[in-house]
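Heads up, one of the protein chains got dropped from this complex, but the rest are sitting where they should.
When the chains are written out, they are named A and B in that same order, and each has its own residue count from 1.
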Amino acid sequence: MSDFETFSGHRGLQLEEGLIFEIGSEARSGVDLETPKGLALKLGGLTRTTPKLPGLAEPEAVRHYVRLSQKNHSIDAGLYPLGSCTMKHNPRLNEKMARLPGFGDIHPLQPISTVQGALGLMDELAHWLKTLTGMPEVALSPKAGAHGELCGMMAIRAAIEARGELATRKRVLVPESAHGTNPATAALLGFIVDEIPANLHGRVDLDAFRAKLGDDVAAIMLTNPNTCGLFERDIIDIADAIHEVGGYFYCDGANFNAIVGRVRPGDLGVDAMHINLHKTFSTPHGGGGPGSGPTVLSERLAPYAPLPLIVKRDGVYDLVENETSDNASFGRMVAFHGQMGMFVRALSYMLSHGSDGLRQVAEDAVLNANYILASLKDVMSASFEGPCMHEALFDDRFLKDTGIDTLDFAKAMIDEGYHPMTMYFPLVVHGAMLIEPTETESKQTLDQFIYVMRKLTEAAKAGDMDRFKKAPHFAPRKRLDETKAARQPVLKYQRNTLAEAAE
Amino acid sequence: MRYLPLNQHDRQDMLAKIGVGSIDDLFVDVPQAARLKEPVALPKHASEMNVERHLTSLAAQNTAASSVPFFVGGGAYKHHVPASVDYIIQRSEFLTSYTPYQPEITQGTLQYLFEFQTQVAELTGMEVANASMYDGSTSAGEAVLMAHRVTRRSKAIISGRLHPHYRGVIENLSEMGGFELDCVPITVAGEEDLGGKIDDQTSCVVVQYPDFFGSVNDFTALAQTAHDHGALLIVVFTEAVALGLLKAPGDMGADIVVGEGQSIGNGLNFGGPYVGLFATRQKFLRQMPGRLCGETVDQDGQRGYVLTLSTREQHIRRDKATSNICTNSGLCALAFTIHMTLLGGTGLAQLATLNHERMLMLVEKLGPNLAPVNETFFNEVTVRLPRPAKEVVEALAARGVLGGIDVSRLCPDVGLENYLLIAATETVTEADLDAFALGLQEVLS
Partner (left out) sequence: MSQVKFTKDHEWVRLEGDIATVGITDYAQVQLGDVVFVEVPDAGLKVVQGGDAAVVESVKAASEVYAPVSGEITEGNAALGDNPALVNEAPEGDGWFFKMSLSEPHELDDLMDEAGYAAYLKELG
């Protein structure tokens, strides 16, 4: 790296880019609109001055966003070993299919006779989800994983209420390793969260679990494989025990990629499980959504599925969109019918893989993770004895006395061209590093990754401080001051905020 | 299989390195009873060509909005989205990137979110906006929960002119969370006395702007009444383009403004994915749900952006979080901000004016016998027909016109079977207006 300074502030293809508010102007526009006729308005006088927002001509706009895009890492560019996120390849066939006008250009409230193919697709997706999970019903409308969680827990609450036990069944058991959405969801619905500790093998402590059982237990929320990347061996016993006291089993399906096609959650005694289409079924993460979280439901919970319901009468599809005396639906979670755009993508993916391919997906995902575990556990500290499932958990014991922590290690990975793995989650180990390669990584890519991780570990232990403490050296930005961002929040552009120039 | 890079040779090598004989040895923790010996009973893998064939035939069974005169609104609106929007959002670095938790290598995402937040704040007339939510309806639900937190009260008053699906979402959340709701009965037009219902137990009043039936109302007085009682005014919108022309809810005294951003940058997509917009006052910042992007500097003093104030969110506060929300609607927010940038403030105002004029023209064509119930409107009106709207809609569809929504489809059993909800955006042509007016005339005669 040279100390050569450019005049523009750019560095070759690494281009700096200001805000649209600094580049554009209110008078400019990249859209040709016809001139209004000047008709008398019928707005009751409720008009505003022109919004003070800049416009850009199309060439400028395209350049602006292309330059921004160049500052992003992405799965298309390289391995993104984010544990519990399942960053697999996003097939472009999915994008093409979702953009067919017959799917992308239809309105949710068009006459049902004009969208039979859309309902047919949703029905077909539902069939795949139900068959893969071994469950009789699925709610398609939840808009994301956490929303699907809410759906599952709402169904459970509705079932408990139908039994007249809402006042007495208030406790929900959640492992301490659970993702934060689990207790947040339970609390939102008025439940009391009771944490179950993990045993030395990273799984639910069965004795501690049994000790917490009682007829005031509404449900257990388990992730399986769990957030440590391990399959809960006692899961059927846990399910039986919960059912015995009259409770329900909610399963967080974030890690379904490990078992799809090889295990059906229905066979494990699950009552409700959300599925992240953006994880297991390859719909793109989009830089933070949109996701989709359809939730499969057991026989016990099926009657309470949220609106809308897709029904078929004499070969014709219809939508049940309102609560009637005919259904016990707990109501509506969202306007309209769910993330159709993601349904098309997911079904395209499922059809492409088929049941044999999906089974191979789980096998390769688990194989890849175990290959990484086996190749790194002699130099990094694996938190649990293998085998793992689709993700391998390490902790920071191997960095002890180096002065380098998990965060520093992750930032050094950025310089090596990798997006860091999931850090500091789950909370059950110190300085967690959760690595999930997924099945769409080749052996060559994994070998390269393993090589780099081993070298980094070596460097850390050898006291190569600068490499870690000042990392990342090569990213579009160095480490950012998150304290400043939180203490003095600047959440929108205002003239004369932070003086530092970006140009 | 085209998405799986490993071959049998690789697999053998890797199993050897791991030290097991077969892949089954890695699934050893799965209880015997639950092990599937074979792939489940679903079709086997298929080529791209065959998948395309199958899905294309399903798509062909649907009537695309662009292919017919189109007047369907009711919370999702057909607008023209410039071609470059879809190309930009499909760039690898936007489409296949993850949530920007490692800000050094996701400044692209973070900067557009910052620009997006600024745009939303300006359009709503509010001090701060978040980085988007799932959609308008869940944003409305979250707004009510936020009002309860801020006021430490738990009773919400819901206008009868709120989109029925949005009301359903709020009803569901309130029932599940043990909160009280006062839902005003549905009326299509005329005065709605919400102010009279506010008391010292009220946490918020929720109204829609323009309302579900299309009317545009001034909420300034209502905001004052709410504030006099220590309650908040929540204004919901489902047509974001309206904000280019209509007085901003923030300027009427709204405390929380939420709604659907689909109209800008995003297609109809049969209901999703969409993008929820959420804005509020600075003083309520810490009670606002969802992700927030903030400006800061890096170690070299360069301006940069990060997700901030995350301690409100579920992954940190867990059972004390402001909401269980995990994600925003990133790519849809990107589409919104690109389109908004292409339009600029002047462009959006012009687009909004065109929308309003289309509806003025439609109303004129429909004539006095089919006058809207609305005294004011933006690009949507409700008309009372002499016959049930459901059959009229179907008859129009048979004539190749998608002529609006039967109100009773969303508001059943309240005597609104004869009401038709009609939208007209800038995509409507003179020929479309004629086809609709003519078609309606024929169907009703």
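What we mean here is this: a contact is a pair of C-beta atoms (placed from the backbone, for glycine too) under 8 Å apart; a residue touches a chain by one contact, two chains touch by 3 or more.
Keep in mind the model is a prediction, meaning the values are calculated, not measured.
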For this session: Would you indicate which residue among B:Gln12, B:Asn50 or B:Thr311 is in contact with the undisplayed chain?
Result: B:Thr311
Problem set entry | Full-complex contact with the absent chain, from A:Val379, A:Met465 or A:Ala486 | A:Ala486
Seminar exercise, completed: Among the options B:Arg2, B:Lys44, B:His80 or B:Arg286, the absent chain makes contact with B:Arg286
Problem set entry | Interface with the unshown chain - residue positions in chain A | 424, 482-483, 486-487
Exercise. Since one chain has been left out of the picture, which residues of chain B touch it in the full complex?
Worked result: 286, 309-311, 316-317, 320
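Methods note: only the chains that are shown with their structure count from here on.
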Exercise. What whole-number Å value describes the gap between the mean CA coordinates of chain A and chain B?
Worked result: 19
